[in-house]
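Here it is, the structure, as structure tokens.
Moving on, here comes subunit A:
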Amino acid sequence: MALLEVRDLRVVFQRRGTEPFSAVDGVSFDVDPGQTVGLVGESGCGKSVTSLAIMGLLPARGNKVTGSVKFEGTDLLTLSNREMRDRRGRDLGMVFQDPLSSLNPVIPIGLQVTEVLERHRDMPRKKAMVEAAELLDKVGIPDPTRRLSEYPHQLSGGMRQRALIAIALACRPRLLIADEPTTALDVTIQAQILALLKELVQDTGTALIMITHDLGVVAGLCDEVNVLYGGRVVERAERHELFAEPRHPYTHGLLASIPRLDAARGEKLVPIKGSVADNIPWDSACAFAPRCPNALDVCRQVTPALEFQGQRSLRCHNPVLPGTPAAQEVPA
Partner candidate 1 sequence: QSERGGDSGSGKTGGTMVFGAAGEPKNFDPIFNDDGESFRPIRQMYDTLITYKRGTADLAPGLAEKWEPSADGKSWTFTLRKNVKFHDGTPFNAAAVCFNFDRWFNMKGAAAQSQMIYYADVFSGFAKNEGDAAGEPLYKSCEAKDEGTAVLNLNAYKGAFPAAFGLTSFSISSPEALKKYDADNVQQSGDSFAYPAYATEHPTGTGAFKLEKFDKANKTITLVRNDDYWGEKAKLDKLIFKIIPDENARKQELKAGTIDGYDYPNPADYNTLKSDGFNVTPRPAFNILYLGINEANTPALKDLRVRQAIAYAVNREQLVKTKLPAGAEVATQFIPKTVAGYADDVQKYPHDVNKAKELLTQAGATGLTLKFYVPTEVSRPYMPNPTEIAAVITDDLKAAGINVEIVSRPWNGGYKDDVQKLGKHDLHLLGWTGDYNDAGNFVGTFFGRAKAEFGFDDKALFDALSAADAVVDETKHADAYKQVNRDIMSKYLPAVPVSHSPPAIVVSSKISGLVPSPLTDERFDTVSKG
Partner candidate 2 sequence: MLRFIVRRLLQAIPTLLILSMLVFIWLRLLPGGPSGALLGDKATPEKIAALNKVLGLDQPLIIQYFKFLGRILSGDFGSSLISGEPVMAEIGRALPATIELSIAALLFAVVLGIPLGYLAASYRGRFLDNVTVIGTLVGVAVPVFFLGILLKQVFAQELALFPPSGRQDVTIDPTHVTNFAVLDGVLTQEWDASADALWHLVLPAIALSSIPLAVIVRITRASVLDVLNEDFVRTANAKGLQATIVRRRHVLRNAMLPVSTTIGLQTGLLLGGAVLTERVFVWGGLGSLLAQGIERRDYPRLQALLLLAAVVYVLVNLLVDISYAIIDPRVRTS
């Protein structure tokens, strides 16, 4: 049994006076201990909502979550608020994207680290402080004891993100969700943080869900990659396989539209036409059909199912054939 089994997770947002909107539309995936699973996709495809649903952190009202999220066999969605609070921080850790806004600006870093230790590991404040200093040291913050009494704004972006990681890892959670942990950081800092995450996962055996829209990050970090489009997984594969042979036209298009450092210069980028705004609902069609170069008539009439093809899952009527270069010119 996997550590985390997400099955048919659906999140529907419904506000007064607006159409219900499925941000996550039946997502299923597994995470094993020690495994790093990537969730990638364009902005708005439901990555964050998925992670928040797992953590039970979606806004209290205005949404409906269905499906199941089994963590070691317990369905997290059925737990009460209080039971969830016991698990969060202890079993489930999360690192958010923007390191400045994710830390409380008016409380010293120390307290923000120790409060989770006090909460879940029943440590007295003194002992927690020592532990916190060790944690900060572990994530590579120099002079940790001094930093404990400082406030978030006194740290640089990279440090803040490290502090957040330290908080998330304080109780050695078995599952860590990192929701775009490096988007607000510079490349050189990003590299530091990614290296850190990788190292920590390897050392502690924590399962990691890495959420990002940066395929490069995924390529370096994840064991398995889920590509999301419009709230559904459209392709899942082991990373080598996925990058070597993207089968879904969306994955394919995504890879083709990114300028690559390692590619020869002069290759023209092949954008996916249109934008996310052109999505259609998954109800009775493929949501990607309007933008898909491979779209057939059936794509606009039948919702494709997620089919398992060995190690890979694919949701497409007309997948890209293996070996097809990303060469179709798109009309301007």
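On the choice of candidates, all candidates are chains of the complex that A comes from, given by their letters.
The working rule: contacts are C-beta pairs under 8 Å (C-beta built on N, C-alpha and C of every residue); 3 or more make two chains touch, one makes a residue touch a chain; residues count from 1.
Here the structure is a predicted model, which means the values were calculated and not measured.
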Options 1 or 2: the chain contacting subunit A in this complex: 2
Residues on subunit A engaged by candidate 2 in the complex (per definition of touch): 55, 57, 81, 84-90, 92-94, 96, 98, 101-108, 115-116, 119-120, 151, 153-154, 164, 167-168
